[in-house]
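Note that one protein chain is taken out, while the other chains of the complex remain in position.
First chain written, first letter: the chains are A, B and C, and each begins at residue 1.
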Amino acid sequence: MIRVTVWNEYIHELRNPKVAEIYPNGMHQAIADGIRSDFIHVRTATLSEPEHGLTDAVLDETDVLIWWGHMAHDQVDDKIVERVRDRVLNGMGLIVLHSGHFSKLFKSLMGTTCGLRWRETDDKERLWVIDPSHPIAEGLPPFFELEMEEMYGEHFDIPAPDELVFASWFEGGELFRSGCTFRRSRGKIFYFRPGHETYPTYHNKEILRVIANGVRWAAPTPGSRPLYCENTPPLEPIKPKR
Amino acid sequence: MIRVTVWNEYIHELRNPKVAEIYPNGMHQAIADGIRSDFIHVRTATLSEPEHGLTDAVLDETDVLIWWGHMAHDQVDDKIVERVRDRVLNGMGLIVLHSGHFSKLFKSLMGTTCGLRWRETDDKERLWVIDPSHPIAEGLPPFFELEMEEMYGEHFDIPAPDELVFASWFEGGELFRSGCTFRRSRGKIFYFRPGHETYPTYHNKEILRVIANGVRWAAPTPGSRPLYCENTPPLEPIKPKR
Amino acid sequence: MIRVTVWNEYIHELRNPKVAEIYPNGMHQAIADGIRSDFIHVRTATLSEPEHGLTDAVLDETDVLIWWGHMAHDQVDDKIVERVRDRVLNGMGLIVLHSGHFSKLFKSLMGTTCGLRWRETDDKERLWVIDPSHPIAEGLPPFFELEMEEMYGEHFDIPAPDELVFASWFEGGELFRSGCTFRRSRGKIFYFRPGHETYPTYHNKEILRVIANGVRWAAPTPGSRPLYCENTPPLEPIKPKR
Partner (left out) sequence: MIRVTVWNEYIHELRNPKVAEIYPNGMHQAIADGIRSDFIHVRTATLSEPEHGLTDAVLDETDVLIWWGHMAHDQVDDKIVERVRDRVLNGMGLIVLHSGHFSKLFKSLMGTTCGLRWRETDDKERLWVIDPSHPIAEGLPPFFELEMEEMYGEHFDIPAPDELVFASWFEGGELFRSGCTFRRSRGKIFYFRPGHETYPTYHNKEILRVIANGVRWAAPTPGSRPLYCENTPPLEPIKPKR
């Protein structure tokens, strides 16, 4: 059983009726409902909860954290960002969705600006599988489509990903590395592009399949040793030299 | 002509007579003298100078920055770290030496803890070339040695390097990824392990050769466009969908 | 249940009493016995069997193939090499052990010479975990040792591995990238260095743990689509241009 926490800033849904119509209980609930299974236990957390719902108690019971944020990146408390980041470095999996590319958390793990091109014009998005035997692509066809999405285009300012699993073609003429894996310290990180709040992306079955696959991929490796920086005696004799 | 600035915290040399004997003008001067050539112009900067010697004017004239720090990482002003980091992301090359692995600058670019094992017992270090056709290994034999050095051992908590150029064997039984490249935004970064202050490492000709090679490798690619994150109109017509 | 076939040229054991004493039923049996479990079903195959024991029927029931060869690389039939290689490219996992680095199979998958330094002088080998959260390193301590082994040293002429999981320190002064992953088409490949025939390496519990971990890692991703090269109609209208 993998224990997942879906975190959402949960603001657009409360302010914008169009978004509320698509996600009446918030995007976090749509994602949670879409990936819950006999093997995946899901809870949710949002920005307005105490400690943004990301207390040590919650994180103690989280194997993989899913992150959606957009307009309130700056309202996320630096201390919580640091706490979550430490968990990732110590092995908690992390799935960063869509506009989460600009979250403090993701930027601090990447070390780059994470900038990109963007546009809201109802582009068709077609996601191509670049790495067909990757576990995150399991069960997917060679490509799948979203009728309308926000466009994200290159250059996407991230470190070269460890693995490129998906890339997106956009109707308006751009492309994007839309499914990227990164490993940082003991944590596995999957960035997945789709999910603008004004489209029903998190009701799409291929998208939910990718996220569920990502959860399984990002789950911690059992028995992983804590991080360290330590003074350590020689294992072999050192010859005197002077 | 590549313009290099060698930055050194320059404290050990002033406090420890053993270090002062090896580096009477500081490690920064030994490095500067060792890499200066018809193709490489070198200046130096140290912690105690105003703005740590890293003013905008100096950085405007710096193609590649070399960084040595150890006991005073915390004394480096966060604003200067941010300034230097922005320069790196916009294309300035960066060579991080030895204990610089724990500098604020390097850690913020890596996103990991950058921890490692270590020991000061006069280990012999033998550096093996792992990537013999890499420009940073140009002109080097299959391996070269330092009679005595501080030991750094795995696990070294960095993201998987883009390229692994050197690895070190230590007399006491450890090994280490001692020459690693990383590209972050438009900047090229080379981490190079050797250089503990109590040994004459920066007088060694192979070590100086590696640093000079690193300078050439890390120099900015001409004509590189500034970073951006921009809203952008479609390049192709978007079909109306509702 | 993962179905494994352990292939061994099985010549040293029959000719050299010293090897026969360590591996009375062959190295393949020692490996098979060492990794067999409720989750891993193992069979074996050897060079002298018809079609080297690697018939289509056997390969149809093989999820992961383990390969040990040394003195008889040239006696492996090119047609069988081609057959096995096609299986790997279509998703069968492959674990190449020790001197298998010079097999026709491994060289054809790498595209390089796969050369290295070597020496038989009873070196102590110490394997360091370079990637502690990799599934192949699951359950292992920071390092483990083999009292005596053949030395393999850098430069190892392979493409940069996708992941570097282990590196070896040798008593005689060398180091080596001893646990490397590669993905080729739909197949996952793990090269693991230890296993000279005159040492009891395949009776060592950490070594067997690594091989069993490797089997789980290399098992095929379910639902992986066959390879193709195909002419394909447009998904979007093409504007006439002349």
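As a working rule, a contact is a pair of C-beta atoms (placed from the backbone, for glycine too) under 8 Å apart; a residue touches a chain by one contact, two chains touch by 3 or more.
Note that the coordinates shown come from a computational prediction; the quantities given were computed from them, not determined experimentally.
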Touching the absent chain when the full complex is considered, from C:14, C:71 or C:235: C:235
Of C:182, C:202 or C:217, the one touching the omitted chain in the full complex: C:182
Which of B:126, B:155, B:177 or B:193 contacts the chain that the document leaves out: B:126
Candidate in contact with the missing chain, chosen from A:12, A:85, A:126 or A:209: A:126
For subunit C, residues in touch with the removed chain: 89, 102, 108-113, 115-119, 121-124, 147-148, 151, 153, 157, 159-160, 162, 171-174, 182-185, 227-236, 238-242
Missing-partner contacts on subunit B, residue numbers: 91, 126, 131-135, 137-139, 141-142, 171, 183, 185-188, 220-225, 235-236
Those residues of subunit A which, in the complete complex, touch the missing chain: 126, 128-132, 142, 153-155, 160, 163-164, 167-170, 173-175, 177
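Operating definition for what follows: only the chains that are shown with their structure count from here on.
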Inter-centroid spacing, subunit C versus subunit A (mean Cα positions, whole Å): 33
Subunit B and subunit C, separation of their C-alpha mean positions in angstrom: 36
Overlap residues in subunit B, where contacts from two or more other chains coincide: 153, 160, 173-174
